[in-house]
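Removed: one protein chain of the complex. Kept in place: all other protein chains.
Chain lettering (A, B and C) follows the sequence in which the chains are written, and residue indices restart at 1 in each chain.
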Amino acid sequence: MADKTLSKPSAFQDVFARKPGVDKSGTHYCAGCGHGVAHKLIAEAVADFGLKDRAIIVAPVGCSVFLYYYFDFCAVSVPHGRAPAALTGISRVHPEAICISYQGDGDLAAIGLAEIIHAANRGERMAVFFVNNAIYGMTGGQMAPTTLVNMKTSTSPFGRQVEGEGHPMRMCEMIAGLESPVYVERVAVDSPQATMKARAAIRKALKIQMERKGFAFVEILSPCPTQWRVAPDQAGEWIRENMYPVFKLGVYRDKVQETDPRPAPPESLSAREVYALLTGEKDSGKAETAQTDSNNGRHSKSPEAPAIDSICCKLAGFGGQGVLTLGVLVAQAGMNADYHVTWLPSYGPESRGGTANSSVILSREEIGSPVVNDIDVLLAMNVPSLERFLPQMNRGGLVIYNSSIVQEEIEKRDGVKIVGVPAMDLAQTAGDVRAANVVLLGAYSALTGLFTNADLDYALSTSFPKPKAAEINRKAFAAGVEHVKGKEEGARI
Amino acid sequence: MADKTLSKPSAFQDVFARKPGVDKSGTHYCAGCGHGVAHKLIAEAVADFGLKDRAIIVAPVGCSVFLYYYFDFCAVSVPHGRAPAALTGISRVHPEAICISYQGDGDLAAIGLAEIIHAANRGERMAVFFVNNAIYGMTGGQMAPTTLVNMKTSTSPFGRQVEGEGHPMRMCEMIAGLESPVYVERVAVDSPQATMKARAAIRKALKIQMERKGFAFVEILSPCPTQWRVAPDQAGEWIRENMYPVFKLGVYRDKVQETDPRPAPPESLSAREVYALLTGEKDSGKAETAQTDSNNGRHSKSPEAPAIDSICCKLAGFGGQGVLTLGVLVAQAGMNADYHVTWLPSYGPESRGGTANSSVILSREEIGSPVVNDIDVLLAMNVPSLERFLPQMNRGGLVIYNSSIVQEEIEKRDGVKIVGVPAMDLAQTAGDVRAANVVLLGAYSALTGLFTNADLDYALSTSFPKPKAAEINRKAFAAGVEHVKGKEEGARI
Amino acid sequence: MSKQLMKGNDAVVCGALLAGCRGFFGYPITPASEIAHTAALLFPQAGRIFIQAESEVAAINMVYGASSAGVRSMTASSGPGISLKMEGISYLAASELPSVIVDISRVGPGLGNIYPSQGDYNQVVKGGGHGSYRCIVLSPNSVQEMCDFTMLAFELADRYRIPVFVLSDAYVGQMMEPLDMPAAIDPPGPPDWALTPEAATNGNVITSIFLNPEEMEAHVLHLQENYAGIQRQETRCETYRCEDADLILVGFGIVSRILRSAVDQAREQGLKVGLFRPQTLWPFPETQLLEHVGRVHDFLVVELNNGQLVQDIKLFVAGRSPIHFMNRVGGFVPSPEEVVEKARQILGKDAAAPVREKSSEVSVPK
Partner (left out) sequence: MSKQLMKGNDAVVCGALLAGCRGFFGYPITPASEIAHTAALLFPQAGRIFIQAESEVAAINMVYGASSAGVRSMTASSGPGISLKMEGISYLAASELPSVIVDISRVGPGLGNIYPSQGDYNQVVKGGGHGSYRCIVLSPNSVQEMCDFTMLAFELADRYRIPVFVLSDAYVGQMMEPLDMPAAIDPPGPPDWALTPEAATNGNVITSIFLNPEEMEAHVLHLQENYAGIQRQETRCETYRCEDADLILVGFGIVSRILRSAVDQAREQGLKVGLFRPQTLWPFPETQLLEHVGRVHDFLVVELNNGQLVQDIKLFVAGRSPIHFMNRVGGFVPSPEEVVEKARQILGKDAAAPVREKSSEVSVPK
């Protein structure tokens, strides 16, 4: 065994050709550093389990950013602390990959804390090897979240103080407190005996990946004699004396037995299938699409449609009165009638409980600005809407308002037709007061003759696919039509 | 009591004048929302405890971003999730402030997870009120880390899945696992009885702040009927049925009794004191500074200094041989001799175990580029340094090398003086082999007469303030001087 | 039928699915959230990956991972979220990872508000992250283009191994228009540089650290060569009634829609006005713009920010034509009438009516 960890595992490169400098056989790590041991244990396990082709390892920022100098499988270096997020992206899209994250303490417990906790909580399919040496290595020996109390570092020159700098963070304990992780263990590489246990833990975490069981976390207490300023041969003792009491070795979670392998994720749909999903049509090509257009007959241009170039509509009311939907209905009918159409909502916090409006433009020409400032048609569900938008009406315009709640006398405006419809009462009769918006659509439609029945059918059936809602809304629509019949027909728009 | 929570506490504004819109008496929250209750409990406690002038609250991003519409004390809105970090900044610089963080679940447990955990771990002096309604409110009902399993949200339209989305995160449990928090409790505002307990917890957290005891965390289970799509009067029941089983109410940590109040932080030094700290001088003004210059006599311009305009030096060797320090010594002596000086290190990963060098320029004129490509003086501690830098020597240049390890014959170069000094041997004799760099300084100094004794005294005493190191290095320096005496004196530079 | 009335934000998701995007990684933010909502609904149905990341930073790094794995992936956000992604975007550019980032701009700086803005132009176009990198930036102005440019973004990202922005705004994202659903494509499998669980890619490495300055210099110069090729090949613009124009209006996104209306209104009033609309903000269609310099007398740049694109127009035109500027900030958009009035002033015609004060020119910091 001792022999084995000294030889170069086959998941290491034969020659470290990527490493700069002359020496292509040793690592770039300092004498006594634990990374080399951890690397070897991982490489050995990957080789022994036959995972070289499937293994993908994420390198952190820190001394081990260069781990790809050594490993002979796929590797990626990612922004500081983000290894679990990047590996999540990899793990999800390659269900066959053996996903390995390798992080130091600054990387994982400081800047990357949110990423490791959330990846663990989601139970991402990955093995995380967390090398804890209680200090930042590469950047110059700064205090890490795992730095021991009173330990001096380049950013805690008076020793880490509990007050203000806190206690060392125990990542195994924190991660074991979540429900999704399958396996959490803390090991060390301070002695051959400890290293044997580390070896077993690393192999177990990788086996969990082979078995597709989920998230495994192995914390490895590891020497950093350079930044600790102790002799390499004293570093093991330093770990045992200083780290063991704070970071207790052991298994913090083991649900391997009771965890089932993850099922394979569903297949990604093909282009043809995606097109069908998005359109309800089975064809993915444009040629067939054109045929569909002429087949379904809904693109019927209304022969009796008034010769109108463009109409600017404002649909307004309280939030919850369905004025956004009303706008969508007008736009859908207009689209079906071969108008160019735009719909623009007012939105934001005011949409919860406040007033809301939507702007719709129907035009025979391509539409520039979708903003409606000068209004041809106003469908108003409440008083504030009338107050706000009446001054913006164009001459020749049409206002239909919900007289169920607007009971004030509406001031006449020159050249503007104003029609009251008791929309909420009619909707209530149709089965649901919330269909008041559709009552106004019926009235508008009847007063202008702008849309064919097919246009309106399309709009209603698209917006209300469920049978019950469809029925109520069709009744409401009819009530709106009926209410204005004979009264104000022939409105210009 | 019920009466009290219905009245407007005096730590609320009388009229919510900052709130946009017409209604300046009610809140902007939806019917049945728990924020209003939580706000009132906090405002009431702040008023009752007489903390209005001292309270500073941080608003999160979310529906409660506008909490400053209501509270009549200092408030600041900060980037999403960063309330604990921003509040740390406030808390540290205003020891008298009562620091309050108010965050929602997306803010605190998703994007801001690292900030809350680390603030808790540092034991920052703040009360954190965490309003958990298991969903994002303002942005449109997305899944939060605390969203319940199978709960449908706008980003979990099929219900939250354990596999891939994980279990709801329990923040009280996680934070109580740290050592620094003083008090952690989960309460709810789903009923008058529950609200009474919430009231007590909020008051306790604020009392801890009054007593300067540290970090207090109160999680408040709170209704969001709008995003849950339940009737406001059903929301309490919804909490009890769905949230209670997952988020158990209760005290998770209470160290209030055994925690001592934080001592007041030390006073910030005045300008005068800071100047003294940085210079070792008691005066903070420039006038006195100039006087000091002439008094201490170290600015003595060496009368016998050779008439040299500028010297470009390269100091090179293995990492650990002190070539950066050697450069500093040359620069310090030069500065004292009234030269303009620059020192530039080679640095980076190579500085650990690899070769290193520093570049020093001494000049009678202002120095442009601090980079040394053409070398006047090379002090070389090893063979690779000689190999690398000999080709860059100027005519008339001087090379001094460490002949303790450079035993090869050095190829003569036209117009370049090359001197070997057994620096490590002489340093060993002086008491420490690590003083070999200073041996070279002695040899260089003796060969050129560039510096006065005062210059060299200044350099050595500044770089080696400790008596023992000072003694060894002065011996090493003298050994270097002695070694070249009579040999190669009068070198041009 | 294949035409559907749809929000711009939803059209982005359609474009992504049609382009074979395998992973969407996002975080809630108004006014981009519908993209995440619709992706949450449709990606799983299409057997694709949707993850609501714990943060904007995590989201862009999930994209980094998925892209390094050789599949098409994307994220979407707005102002503050885009700022948080800047480190990740610099890394994506440095590692040459194809990826798509959608920015539905809102008003900044800071938390600002959720209305339309173009205040992220400098950030997105000049490089808000560190180092000498570039992203391709596409600027749709309709629901159709929200879909089409998202598809195009994936194509360009793969072709040049580069992050591609779709830079839109709250109006184009929130508005509905008919979408004529384009044909879907099956993208090619992972490229040979990708990390995949197969023997063929064994030992592949993706990194952006080059400690050796020679290697780093070669890498940076290689990136610049790629960018130069993109500048030669991929500029896109639309012009409208420019042929005989005395004044050319310049604007992108929702502004270009307003300018189009302004052109029509101006023409009705006898003012010879045209529209130049960059569809790629980087690379900017400089050559196409410069074709009009000399012939056209003036340019009027209209933006929803403090004057960002206008600096580039000045740089390109280099003093050869007067460049005028008009803006609204805070969430407002100028009306076509206001633009026409400004055009009338520039062209030296009498003003027809006073314009609102705030829409007039403000000082433009450089």
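We adopt the following convention: a contact is a pair of C-beta atoms (placed from the backbone, for glycine too) under 8 Å apart; a residue touches a chain by one contact, two chains touch by 3 or more.
Since the structure is predicted, the reported quantities are computational estimates derived from the model, not experimental observations.
Enquirer: Of the residues C:Q123, C:Q174, C:T201 or C:S335, I need the one that contacts the missing chain.
Expert: C:Q123
Enquirer: With the missing chain put back, one of C:S132, C:Q233 or C:Q269 would touch it. Which one?
Expert: C:S132
Enquirer: Just name the one of A:P145, A:P370, A:G420 or A:G480 that touches the chain not displayed here.
Expert: A:P145
Enquirer: Among A:S64, A:S91, A:N121 or A:S156, which residue is in touch with the absent chain?
Expert: Among A:S64, A:S91, A:N121 or A:S156, only A:S156 touches the chain that is not shown.
Enquirer: In terms of residues, what is the contact footprint of the unshown chain on chain B?
Expert: Chain B touches the missing chain through residues 13, 18, 20, 52-56, 58-59, 65-66, 68, 72-79, 82, 85-94, 96-98, 114-115, 118, 122, 265-275, 277-279, 281, 284-286, 289, 292-293, 296, 298-299, 328, 331-332, 335, 340-345, 347-348, 366-371, 373, 462.
Enquirer: Please output the residues of chain A touching the missing chain, sorted low to high.
Expert: Answer for chain A: residues 61, 65, 77, 79-81, 106, 110-111, 113, 136, 138-140, 142-143, 145, 154-158, 164-165, 348-349 touch the chain left out.
Enquirer: For the chain that got dropped from the picture, name the residues of chain C it touches.
Expert: Touching the chain left out of view, chain C contributes residues 57, 78-80, 82-84, 86-87, 90-91, 93-95, 105, 107-115, 117, 119-120, 122-123, 126-134, 207-221, 223-225, 227-228, 231, 283-284, 286, 305-306, 308, 311-312, 314-316, 318-320, 328-332, 358, 362-363, 365-366.
What we mean here is this: only the chains that are shown with their structure count from here on.
Enquirer: Report the chain whose mean Cα position is at the greatest distance from that of chain A.
Expert: B
Enquirer: Would you kindly tell me how far, in whole Å, the mean C-alpha position of chain B lies from that of chain A?
Expert: 31
Enquirer: How far is the middle of chain B from the middle of chain C, if each middle is the mean of its Cα atoms, in Å?
Expert: Computed value for the inter-centroid distance: 36 Å.
Enquirer: For chain A and chain C, let me know how many angstrom lie between their CA-based centres, rounded off.
Expert: That pair's centroid distance is 20 Å.
Enquirer: For chain B, what residues touch not just one other chain but two or more?
Expert: In chain B, 110-111, 113, 138, 145, 164-165, 349 touch at least two other chains.
Enquirer: Counting only residues that touch at least 2 other chains, which ones in chain C make the list?
Expert: 30, 44, 51, 54-55, 211
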